[in-house]
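Shown here: the complex without one of its protein chains, the others still in place.
Letters A, B and C mark the chains in the order given here, with residues in each chain numbered from 1 onward.
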Amino acid sequence: MQLRDYIIRRLIVLPILIIGVSIVVFSLTRISGSPVGIYLSHEMSPAEVQQIEARYGLDKPLPVQYYAWAKGVLQGDLGWSGVAAAPVTEVFPNKLAATMELAFSAGFVAVSLGIWLGTFAGARRNRWPDHITRIVAVSGASLPLFWLGILLLIIFWANLGWAPIGRSDATIWASIAHPTGLYTVDALLAGNLKAFGDAVWHLALPALTLGYGATAIIARMMRSSLVEELQQDYVDAARAKGLPERLVLRRHARRNALIPTVTVIGLTFGFLLQGTITAEIIFRWPGLGRWMADSVLRGDQATIMTYVLFTSVLFLMVNLVVDVIYAHLDRRVVLGG
Amino acid sequence: MNRYLSRPIISSLCVGAVLTLTAFQPAFAQEVNNPGLLVHAADDEPTSLDPAQVEPGEGGETVILQVYDRLLDIGPDSPELIPSLALEVPTVDNGLISADGLTYTFKLREGVVFHDGTALTADDVKYSWDRAMEMDLPEGNAGILSDYIAATAVVDDFTFQATLNEASASFLNSVVIAMVASIVSQDAVKANGGVEASVPNTFMSGNAVGTGPYKFSVWNRNENLQLEVFDDYWGENASLDVRIEIGGDPDVRVLGLRAGEFDTIETDPSFIADLEGVDGVTIYQEGLLLEPLHIGMNLNIPEGALPPEDTIPVDFFHDARVRQAFNHAFDYDAFLNGPLAGYGDFNPHYIPIGIFGYDAASPTYNKQDKAKAEELFRAAGYWDDGFTISVITEEGNLFALMCLVMKDSLEGLNPKFRVNVLAVAESVFDDAHAQDPLEYAMWAKNADPAADPNAYLQAYVHPDGDWGQVHGFANGYADPEAIGAMIDAAAVELDVVKRAEMYAEISKVLYDEPMWLIGAQEGVVAAHRDWVQGFTMQPLWPRPGFKFALFDK
Amino acid sequence: MADISQTRLPKSPFRGPTTSVWQVRVLRMRELAANILSNPTTVLGLAIIGMLLGMAIFAPFIAEPNIPDAYQMPRDWGAVRKPPGTPGHILGTTNEGGDVFYGVVWGSRTSLQLSLIVVSATVIIGTIVGSIAGFLGGWVDEVLMRIVDVFLSIPELIFALAIAAMLGPSFSNIIIALSMVIWVKYARIMRAQIIQVKQNEYIDAARVIGDSKINIYFRDILPNSFTPVMVQATLDMGNVVLIGATLSFIGLSEAGIAEWGVLVSEGQAGIASGRWWASTFPGLMIFLWALAFNLVGDGLRDALDPRTEGR
Partner (left out) sequence: MFDENQPSLAANSANAIARVDDLKVYFNSKRGIVHSVDGVSFDIRDGETLGLVGETGCGKSVTGRSFLQLLPMPPGIQAGGSITFYPQGICEECGGKGCASCTGTGRTSVDCEACSGTGCDACGNNGAQQIDLLKLGSEKMRRIRGDRIAMIFQDPGKALNPSLTIREQVGEVFLQHRSEELLGAAGIATDAGGWQANILRRKASQMERGIEGLLLALPPLRSQRNKLELALDDMVADALTETQIANPRKLMGRYPHELSGGMRQRVMIAQALACNPDLLIADEPTTALDVTVQARILELISELKERHKTSVLYISHDLSLVRRICDRVAVMYAGRIAEIGTTEQIFNDPRHPYTRGLLAAVPTAASKRGELAAIKGSVPELVDPKPSCRFTGRCLFETEACGTFDPALQNVAPNHAVSCFIHHPPPEGARPSFDTKTS
């Protein structure tokens, strides 16, 4: 079974990559010198600075610091975030939930819309729906996410006042419990439709902004692979069997066109992850990305390390899963090993 | 301090969330929103709530001021000291200050209870002060206590005594009302980790148990922090609970106030324009912050430490003419009318307006004088070849803007002059700023607020003071000893009139020997909904300068 | 058996490596030019690029350069936050009195610098590394590719962000950060190409003739591996500016520089108070820039890859 070997091979490489990443990340945050800055307030004497460095073990040699950090990571101690004024692990879950809620809703929009759009266009190749889709695709790849977000804010928030920013209305937020940290889910669990509406309402613009680019990517891929599949013999064969176009498209062409699209969805995930940074800045979304940006500006190395490491691991995982799904879906691949 | 940050990054989540469609309907804006709750949009997040761990001017101060009491306080509308936990303000006359001026006695109010229910005794006061001094956290301000205090003593349950190292005119104003001197619940601390030298107490940095009008309720980090009215308060109870929305962008706060979702906001003077003429909103603009915005000049640059592009010699600022030239070249109007939108004033070196000892008559740099600047640069011999100098500052705030104004001023004066503005991350700046010797020729920030002139002069003028040593003022003053002596003398002068004259004298001398470029003294501005009653600010209070307990709506 | 399909005269595969390579190349170029110009969207892209380049080149004549540093926004402290149409400030001013129009015009230069430096640097580095890996193979390949993998496993923007954060906020640091992130792409492409091209028949032919490895590399492999690199480079000319602007927007560029991302981010602080202009115009420029290069890049890809013809 090539598939199993393939997965195993990947699983062996994975930890090596993660270690590699962790080293890169660590050295990144250290090359610039000691990350003590975030723990300092102004007007501190060098003696006081040394005290602080000692407190966070920043006076030890780098290998020791790396070991300590790596050990901490494995034991779930990610250090103290100066930006959040709390241990990273304490703030992380909520922010993660916020980011995931945003990323996944955007991803959901992107995948469903992208596939639909791609199919719609691919099936009507070189007719106007196709051209429109291509415009969407190209513009989606070129539109600066942060600019799109700002334009939407200018229109719907500042001028029309239709859309809110942030993640929820503080009073409504306080009105329900938050077991999952995903406000939409929490609201549903609480059976509170008002809260759910509020959550969705706050989610709409950011998700749209974030999803646009991804939609474009997926739609583009879906379209081209569908066009390719439609040129395959088996499509004619299906027609020759007397299948109606609807089935030729859905049952035969689209099914196979989806396979290459899956890989793109994997990449799109990375795209979404990156996108959350700017999207969260613009829409005041209390997630990881915003935290990261904040930490970058204020030199909160503990957070930066956590974020970069976490996202890359996530990214690696997702891509592994996607590849496996791909290999599983596309029997020709398995055949070819 | 990030209080000026206008970057989108440092901004809150919920702030915007409340800006709903309905919020934009003027009808809504007229009636009172969130009755019984004061929603205050603050600028930056506390790093800690522990009086012993927070520096003056940091976010935590906002909360500590409301939750903790100190022995003395300053009234809402005067710089005069008033009793707080202590029943009387010690003076030589009422005998609470010993004749030699070394021993201060405080008679404590009885029946005061902490938020955890325990009663306040002199023991708690001693414990609180000793605690701060023992912990002596580098990020805290305990130094100011230990500098002055030789010993603390409990006379009886309700009498507390402090003995000073040397007689001081500024003890009450600089120490007793300082945030670090807040009285904390002994039991609460003991129950949660107690006191350990130079190790922060995690309970105290995330919670607060004081005797103040407000109880600490909950802190949703990066989102909001909530305070409840403390019903057993010894004084008059506060009438509104408080929710502090943390760190929204200035413009988001402005919009939130306009929409009536916020009752009071901290804001940048430059955003006041967006609030003018908005009905339902009152702009408060009185007095000035006691934190002059200044650019430091380093007279103690190590060889080869400067950034490669800098062409200035290490003794660049040793020449008083150069320092004067910078002070003349700076475009004060541009800074005041641009970034500060006209809210602010200029103070002489180095006593801010509003502080005892400020002398309106003493000469002040407050107008760009290109001719004079050119003349001085020529005299110093830098005019023809020009120079390149770097100034380091936190990126994205008023300090950076001040640097840009200086850049434009000098480069406009002579294209051969080049000023590189290194706007860096806060942490990088703080790190660089903490070096001794400092590896940059110039840096921009603002002064630490204080209630007594001596604090400023010690920190920013005295050759043996903190910055005097780091910046090597001794290399620049014509007669360092003389200046040092003048400041020390004024510090212990108990006769108010004499003392004032001495400070006026010092200001005159410093005009010719400036060690800073003081961009401006920023105006105190804030805005609130009309429905907020009893709104008042007091520049002598720790930031943000108002007490929620006095407000109603 | 008689197989009619063979009646067509076989195109003789072996006419000596050089000629065939040159033929291939010349044909490709002609076809390319024709294809590109036959695709309206590509032409549109080229037009926009032309416009932007023109703007960059003639910037000093469009907006009088700021003394002493033309890449610094001229700040009119007397006229902060003026709306578009203000005399002297057609597109309005920023919170610091910076002239938006100036920023838009000179921003094109900044972007051009950024994209040119980053792309050329990464192409060179990537090509060298990829070539070494692909051509030598063996453990060298292994090691290099593992490094590349590690780099690739951190999302682009996030990696660049971390690096820029480490280097400190300045435009040149953004350039460095982007270069450090992007070169791996080219290393990958180059390696794959070389491994593929190495198998092509005329390379074998060259071997038969007994060419030296180095000759084969420079005369046959390198030129033939370049088409995908070319496409990627074109696309990156746009993407680099996009990511760079994003980094500036987040706040990693230096204060007061005439750069689109910085302007957008400065303008962003004002939108709640209705000051839309400072972020809108520069953002539009970024969009146009990226769009143009994407269009041309796609056109190139389609033109170079017969499979995608008409897609």
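Note that in this section a contact is a pair of C-beta atoms (placed from the backbone, for glycine too) under 8 Å apart; a residue touches a chain by one contact, two chains touch by 3 or more.
Given the structure is predicted, the values throughout are model-derived calculations rather than measurements.
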item: Per the touch definition above, residue among A:155, A:243 or A:324 touching the missing chain; value: A:243
item: Touching residues (missing chain, whole complex) on subunit A; value: 232-234, 236-245, 247, 251-252, 255-256, 259, 329-332, 334-335
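To be clear about the criterion, only the chains that are shown with their structure count from here on.
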item: Most central chain, judged by mean C-alpha position against the global CA mean; value: A
item: Winner on C-beta contact pairs when A-B is weighed against B-C; value: A-B
item: Rounded Å distance between subunit A and subunit C, as computed from the means of their C-alpha atoms; value: 24
item: Mean-CA-position distance for subunit B and subunit A (Å); value: 41
item: Subunit C, residues touching no fewer than two other chains; value: 165, 168-169, 250-251, 265, 268, 271-273
item: Shared-contact residues (touching 2 or more other chains) in subunit B; value: 7-9, 249, 252, 255, 395-396, 425, 428
item: In the complex, subunit C residues that touch subunit B; value: 67-69, 75, 77-78, 80-81, 95-97, 165, 168-169, 250-251, 254-256, 265, 268-273
item: Subunit A contact footprint on subunit B (complex, rising order); value: 1, 7-21, 23-24, 34, 45-48, 55, 58, 138-139, 198-199, 205-206, 221-224, 243, 245, 248-249, 252, 255, 395-396, 425-431, 433-436, 445, 448, 466
item: Residue numbers on subunit C that touch subunit A, as the complex places them; value: 41, 146-147, 149-151, 153-159, 161-169, 238, 242, 245-246, 249-252, 264-265, 267-268, 271-274, 276, 279-280, 283-284, 286-287, 290-291, 294-295, 298, 307-308, 310-311
